[in-house]
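A protein chain is absent from this complex, but the other protein chains hold their places.
After this line comes subunit A, so read on.
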């Protein structure tokens, strides 16, 4: 038994040692759908979303082919290790535990939070002066809760809700002057709702990192350092030439 183990380990070490970082003509991405608006299927069944469009744009920039392989979330890192695909682009938050297993690209996205107010609200800009004495809604225990509690807890009344639905209900009831919410959630529940009369004030908020985290990264196998750095270069180019903003605004614009 012991012998078998040693042989297995040795051969595994050999294979790992000889495996070369190779050049990719096609990069296969693992992705877990649906997670709107990052990755989901259109009614026609086609994959789309922020991750998919950005991934395709990155590949186009690098002059290679992109393939998307759908994989459930709990098997998404094992799938990368077993070479079912070469990278993961699936709203994966960069953190230390994952960094031990995979190699992350530069963060390409931080989920933005935003201030939502009724259309006729006189709050034009979220700030201590404008929010003084107002009722602000947040979901209890979320990073938005921590952010608002620390920034505006001393001037505003913060109402904490168990679910986003309860909060939206109270916003419609007129009990809240503003809510601070994950932008996609706020967009689907407030901006896009049928009798909703709401708007976003201020810009998308993704800073400071101590509240909003490092954001999402593309995950690679650890030895594919070349591939990761190529993606980082391509990402920097897309951010410079405006392609990134174009895709960002398509999914995260505060226009209705």
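The rule is short, and it goes like this: a contact is a pair of C-beta atoms (placed from the backbone, for glycine too) under 8 Å apart; a residue touches a chain by one contact, two chains touch by 3 or more; residues count from 1.
Convention: contacts and distances are computed from a predicted model.
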Choosing from "Arginine ABC transporter permease protein ArtM", "sulfate adenylyltransferase", "Heme exporter protein C" or "L-serine deaminase", the absent chain's UniProt record names it "Arginine ABC transporter permease protein ArtM"
Filtering A:63, A:133 or A:174 for touch with the omitted chain leaves A:174
Answer key for A:159, A:188, A:206 or A:237 versus the chain not shown reads A:159
Of the candidates A:28, A:41, A:140 or A:239, the residue in contact with the absent chain is A:140
Touch rule applied to subunit A and the missing chain gives residues 140-141, 145-146, 149, 159-162, 166, 169-170, 172-175
